[in-house]
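Every protein chain except one is present and positioned as in the full complex.
Then we have subunit A:
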Amino acid sequence: MQAQCVSLCLLGAMVFLCSAHARGLRRCVISMDMRRIEESFRGIKNAIQAKDTFQNVTILSTSETLHSIKPLDVCCVTKNLLAFYVDRVFKDHQELSPQILRKISSIANSFLYMQKTLQQCQEQRLCHCSQEATNATRIIHDNYDQLEVRSAAIKSLGELDVFLAWIDKNHQGTSAASRQET
């Protein structure tokens, strides 16, 4: 009787682990060509970063936040950071130069499209937010609030290359497979 109980428990645990692993495999990825957005940013990177006066501070805090994100949390963190940029950074930044305004508009609208793609994942419950993911988002928001709004917006814009590279790295793989058609 006891042996049966133990074996049933073991079986249950294995099934649970397998389902969790399978859920991790069914990742939510943005199958988008990030190169176009990275090209847009490269055109204005020097102009934006030149306006950043607080060189010793970082908002994204890459080592604390982005580098420590697990694969399961990628969807949640991507969604949160996209919302961070769309709802706060782009709105707080006042741009006068038409050339830079065009590139920022291109990036902002692409982020909006990416948000819509991730929203579909959220409806399929593939975008669960763990405590680590929520903490990482909170750190970034706190860093942003510590600076004056205009400076914070400029600094966050200057760190877009880090964010775009992180998205590119974490949203590959299945996107290539999903493109194959016969």
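Just so we're on the same page, a contact is a pair of C-beta atoms (placed from the backbone, for glycine too) under 8 Å apart; a residue touches a chain by one contact, two chains touch by 3 or more; residues count from 1.
To be clear about the criterion, contacts and distances are computed from a predicted model.
Look at the chain that isn't drawn here: its UniProt entry, checked against "T-complex protein 1 subunit epsilon", "Interleukin-20 receptor subunit beta isoform X2", "AP complex subunit sigma" or "Transcription initiation protein SPT3 homolog", names it "Interleukin-20 receptor subunit beta isoform X2".
Of the candidate positions A:57, A:72 or A:86, contact with the unshown chain belongs to A:86. The residue from A:119, A:135 or A:172 that touches the chain not shown here is A:119.
Listed for subunit A, the residues touching the missing chain in the whole complex are 31-33, 36, 40, 86, 90-91, 98, 101-102, 105-106, 108-113, 116, 119-120, 123, 179-182.
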